[in-house]
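After the structure tokens below, expect a handful of questions from me.
The other protein chains are all here in position, but one chain of the complex has been omitted.
Let's turn to chain A:
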Amino acid sequence: MTISKIIVVGDLSVGKTCLINRFCKDTFDKNYKATIGVDFEMERFEVLGVPFSLQLWDTAGQERFKCIASTYYRGAQAIVIVFDVNDVASLEHTRQWLADALKENDPSNVILFLVGSKKDLSTPAQYSLMEKDALKVAQEMQAEYWAVSSLTGENVRDFFFRVAALTFESSVLAELERSSTRRIGDTVRISSNESDLYLSTPRKKPKCCQ
């Protein structure tokens, strides 16, 4: 079975825990406690009949916990950087969060997401203003940008399915690479065959995730 490690980082109280809870438990609970250190949740999927799990690492947002949370950054397949769409400062800090997370990971091998949370709290006018800046930051980071609301659930499932699809794809790719280098003798034949097989997978994914 394949497991992908996803780390979720971002400022204090931007809604990291609520985002994960909405997806994993489909609840929005005001009665939750501030995350101390780290927490994690597992979510199981089946992609193309293959069991696949997302291991979601929820981290504490307070600056002084970085030293603890960062020890869990290593080996992530995807980094989700969360900011509050109603708080410009939290968007600005995403660059720092990314830099910290990339210290522990290989930048070429990790998929980035920039997520604006609490969309329900902002008016369309305010949001469109924020979106401009967010898109700019996302482009700089080469991250995919998503705007969600954990309260209403808007975009939350779609976002995580996208995370699952992309990480699954990269796991399959990595697996292929490994197996092809193992069987040195018939590298050419196998890799050409299996890359065909792979090409068809991403398009099918959105359906099979559900």
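Heads up, the rule we're going with is that a residue touches a chain if its C-beta (ideal position, glycine included) is under 8 Å from a C-beta of that chain, and two chains touch if they have at least 3 such contacts; residues count from 1.
Rule of thumb we're sticking to: contacts and distances are computed from a predicted model.
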item: Name under which UniProt lists the unshown chain, selected from "ADP-ribosylation factor-like protein 6", "24890_t:CDS:1", "Rab-GAP TBC domain-containing protein" or "Phosphatidylinositol glycan anchor biosynthesis class U protein"; value: "Rab-GAP TBC domain-containing protein"
item: Touching the absent chain when the full complex is considered, from A:Thr2, A:Gln62, A:Gln96 or A:Asn155; value: A:Gln62
item: Interface with the undisplayed chain - residues on chain A; value: 12-13, 30-37, 60, 62-65, 67-68, 71
